[in-house]
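Every protein chain but one is kept in place in this view of the complex.
On to subunit A.
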Amino acid sequence: MKKKWWIPYAFLALPLTMYLIWVIIPIFQTVIISFTDWDSVSPSYNFIGLENYKMLFYDYYFLTSLLNNIKWMVGFVIVAIPIGLGIAMLMDQKFKGNKFFKTMMYLPMTLSFVVIGEIWTWILEPNHGVINEFLRGIGLGNLAKPWLSDPNLVTYALIFAALWRQISYAMVLFLAGLQSVPTEQVEAAYVDGANSWQRFWYVILPALRPAMVIAITVNIIDSLRAFDIVFVITRGGPFYSSSVMANYMYIESFNNYNMGYGASIAVIQFFITLGFIIWYLINSFKKEDNL
């Protein structure tokens, strides 16, 4: 039977249309709205040029949110990746109960950040929360802190809660990456007398490069997208101290009726994210060139 050329296109037509309507077009609409003072309710609006963008640089809360996003990024990259890699290396060994532990480590991945947020609201609760109760229980009561009320601690508490899931995500990526590490090379290194650290550093890690690039990119993008867990646990509070860009955009657009201003935050966030995606693409093309 002759293959009909249009069949793949027919399958793609619906998802592509939806993607266009709900993702691509809104991106351009957002850019347009970011040049206006639209309040999301009025039928009319004024074009005010770059006014919204100018205001952002004087907006203390936007800058706080941006700084918090950077904290998230650092946390996701320098904490989640090494720990995720370490756990992946452990789980890659053959030992009894290996499947069970792998599943346990993978479990947080299956939860949405909303559920995680609800769980951690209780864990971090200052009075009867698990963490503070535990600290008091082992005689370290002075380390028990108002995790969600102290403006200097709250962002770290949120990142910590998010890392719970992010680490398991990194682990999954590295476990997949470890499958592609050629066993012959590792064995050859072993025969050549390389110790386990040398085998890891000179043989396994370079082979994990593609997985590493993916893990770093995904974690950076996830840190920029951080929203749900902040929204559920603190709503950006107390007084915006734990706010991230997405959260501040939401408050400005939907609570404060500043849709134009909110859109300009979204555009900034979009371009930062785009920068990292381009960085990722360049990296992955480079790799293909080397082949």
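Things to note:
The working rule: a contact is a pair of C-beta atoms (placed from the backbone, for glycine too) under 8 Å apart; a residue touches a chain by one contact, two chains touch by 3 or more; residues count from 1.
In this section, contacts and distances are computed from a predicted model.
One chain of this complex is left out of the view, and of "4Fe-4S ferredoxin", "Circularly permuted type 2 ATP-grasp protein", "Extracellular solute-binding protein" or "Response regulator receiver domain-containing protein", the protein name its UniProt record gives is "Extracellular solute-binding protein".
Among the residues A:Phe134, A:Tyr202 or A:Phe254, only A:Phe254 touches the chain that is left out of the figure. Residue A:Thr234 is the one among A:Thr30, A:Thr234 or A:Asn247 that touches the chain not shown. Although one chain is hidden here, its contacts on subunit A can still be listed: residues 40-43, 124-127, 146-149, 151, 234-235, 237-240, 251, 254-258.
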